[in-house]
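Yeah, one chain of the complex is gone here, protein chain that is, but the others are all in their spots.
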Amino acid sequence: MKTRSKLLLLGLAALCAVGSAFAQAKKRGELNLFAWSEYIPQAVLDGFTRETGIKVNYETYSSGEEMLAKMMARRARFDLIQPPDYIAEALIKNGQLTPIDREKLKNFGNLLPEFLNMPHDPEQQFTVPYMVGTVGIVVNTEKVKEPVRGYADLFAPKHAGRIVVVDDGRELATAALYTLGKGLNDFSKENLAAIRPVLAEWFKRVKLFDSDSPKTALLNGDVDLGLVWGGEAALLWKENKKFEYVLPAEGAHLFVDLLAIPRRARNVENAHLFIDYILRPEVSKLISDDFPYTNPNGAARKLLSPEQLANPASYPKTDRKLDTFRYLGEDVAEAIDKLVTDLKNAR
Amino acid sequence: MIEFESVTKRFGSFTAVDAVSLHVREGEFLTLLGPSGCGKTTLLRMLSGFETPDSGAIRIAGEDVTALPPYRRNVNQVFQSYALFPHMSVRANIAFGLRMQKVPKAEAARRVAEVVELVALGGFEDRMPHQLSGGQRQRVALARALVPGPAVLLLDEPLSALDAKLRKQMQVELKRLQKRLGMTFVFVTHDQEEALTMSDRIAVMRGGRIEQLGTPTEIYHRPGSGFVAEFVGEANLLAAERVGGGAGEAVVVRLEGGLELRVAAAAWPGGAARARVSVRPEKVCVAKRPIEGAENVFQATITEEIFQGAFDHLVLRTDAGTVLTAVVPNESAIMEALHEGDRVWCGLHLDDIVVLGP
Partner (left out) sequence: MHGLPGAFSANPHARRPGAWGWWLLAPMLAWLLLFVVAPMGILVAYSFGSRGMLGDVEFGFSWDSYARIADPIYLRIFARSIGYAALTTALCVLIGFPAAWFIARRGPGWRERLLLLVMIPFWTSFLIRTYAWIAILRSEGLLNAVLKSSGAVPHVFAEPLELLYTPAAVVIGLVYVYLPFVILPVYASAEKLDGVLIEAAHDLGAGPLRVFREVILPLTWPGVAAGMMLVFVPAIGMFAITDLLGGARVSMIGNVIQNQFTKALNFPFGAALGVVFTLLFVVSFALLQWLGRRKDETAKAR
């Protein structure tokens, strides 16, 4: 009995030691960051910690919905999140975000006005734009000689088995809506039924669904065409000019990835420090170097090279006004997922 | 029945069986006897088909089986470890061979019942092997090998895992069974006593060759070599030198140590001056009075007495200086007692001295 209670004491002592170590880390200051995988350069995180002494705990996700699910499951865990526009909209509507204190962001003025006060956050109270992008078509012009202008050309029968697309039901469904001439946020029952045969045709011709790194299959030559994130396409163009980027003729939209602070964040001060750090032109440039999406930071754009600014996938030349996704509710998300699941298995 | 014709088997550079020729007669109980590594097990395994000879031929009942796989040979084996199938009941184990031969179920059941009776395993048919004693397992292994009705039954040291008492009992039973069935048994053992008890003939093996082939009596009383004499039973093996022509049918030899004995002239090899002789300890007659009727009578002192139950083991030092061992029945009320340090008379019959050649 004696030995047993001694062991218990030892165990308790060990637990206390571990606990106090945790407590100390808390005091030094930390930032629990929840962001897209492959979206924030390590150099940026390191630079922030070096300057402020704040430790950054970095967790990642690979879809906006995944972020939402994990955030809601562990409400108090995160201090700063990186939601896409339509997810942020839902969070704002449900009162899940802490307002941004503009006073604490002395670099806020660097942002271009065209990326502010967008539909997801009309008053610009809760979010700060991180990066902006499009979803478009990449063509390996060495292998594909005919011009590809839109979804109809991309999913033409002759390209069967040579296509990679992002594994994202909403993106694909939206592309189908465009081809039918419908609005990008109009997922009525009739429209859902209408896009079904379109997607079914397309899916037969897709070789690979990949959201994480669709550029890899293109680079490797496993596929010759793709419907991919603009940033991925920009990296391909940087690698080899044979990869041409096209905004689909039928319709294209903008996505804005944002920085936001959850309602129950514990380190609100640190979150603001981090946002302001990101807004510095030289820091924002570092992000553009690694992830060449459209940078909404006007001051940072001035630091970019002519080559970077000429990248058609980063800064597509278009006169069109590009809209953004709106939050449509869980029923639509589920309907789209079911449709995609069904079509993938229909073959 | 079985014919080994100049059969050789090598494992790497080691010759396990070296040009052995052997004829096993129909219905006989033949034992391959020898120390471990003598080639007896390899010879048996070539007969069952688990090893293939490098050269030579093996015939069973006139059929050349040299290249035949084990499952096409009409021989069955009782394994040293019994090798009972642990996932089958006693009945299933015994019936296995019949099932492989596709014997109709009813007939198979009858034959299994017969052999169960034969080996006295009635009532154990539904037990699993791990529920049996060593002796019972042994009987199952025997029954399993017998029931397909092989031309030859091979037994690879089947009794070595049993305790001494059970082993003795099984020896007798096995011999009885073999006589009753009239089946040819080839039995492998390193136990000379077992071989002597059970065999019709014994092939003593050494270094991959057959050293001597003969009936147990021949092997015991007329060992062909020092090796056989020593391996089978006990023996006083002594160097001898011819010292006199002797009268008529005897020659006089001097043994190492100095004792002079008369030996049958016919047994002494031609004009040889030296040879080795073997004397079984129980042939040496020991008494406190002079012994009559023996060709060789000499005096000795008992230097050591080892009590062995029914027998006493005596170490004798003859007056001439030769050391001999003798085995005598233990004293009874009407017999005189012999003890360490006693001066005794010894007698040895001419014919009990086996001359082994130079």
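Going by the order they are written in, the chains are A and B; count residues from 1 in each one.
Everything that follows uses one rule, which is that a residue touches a chain if its C-beta (ideal position, glycine included) is under 8 Å from a C-beta of that chain, and two chains touch if they have at least 3 such contacts.
Not measured: the values here are computed from a predicted model.
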Chains still shown that are in contact with the chain withheld from the display: A, B
Contact with the hidden chain (one of A:Glu51, A:Asp222, A:Glu239 or A:Glu282): A:Asp222
Touch with the omitted chain, as defined above, among B:Met100, B:Ala120 or B:Ala337: B:Met100
Listed residues A:Glu30, A:Asp210 or A:Glu244, member touching the removed chain: A:Asp210
Contact with the hidden chain (one of B:Arg111, B:Arg144 or B:Arg262): B:Arg144
Residue of B:Ala83, B:Leu213 or B:Ala265 touching the missing chain in the full complex: B:Ala83
Chain A, residues in touch with the chain not shown (by the definition above): 61-63, 65-66, 68-69, 72-73, 90-91, 94, 96, 161, 167, 169, 203, 206-210, 220-222, 330, 333-334, 337-338, 341-342, 344-345, 347
Chain not shown, touching residues in chain B: 48-50, 69-71, 75-77, 79, 81, 83-89, 92, 95-97, 99-101, 128, 144-145, 148
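Please note the rule applied: only the chains that are shown with their structure count from here on.
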Whole-Å separation of chain centres (CA-atom averages), chain A against chain B: 89
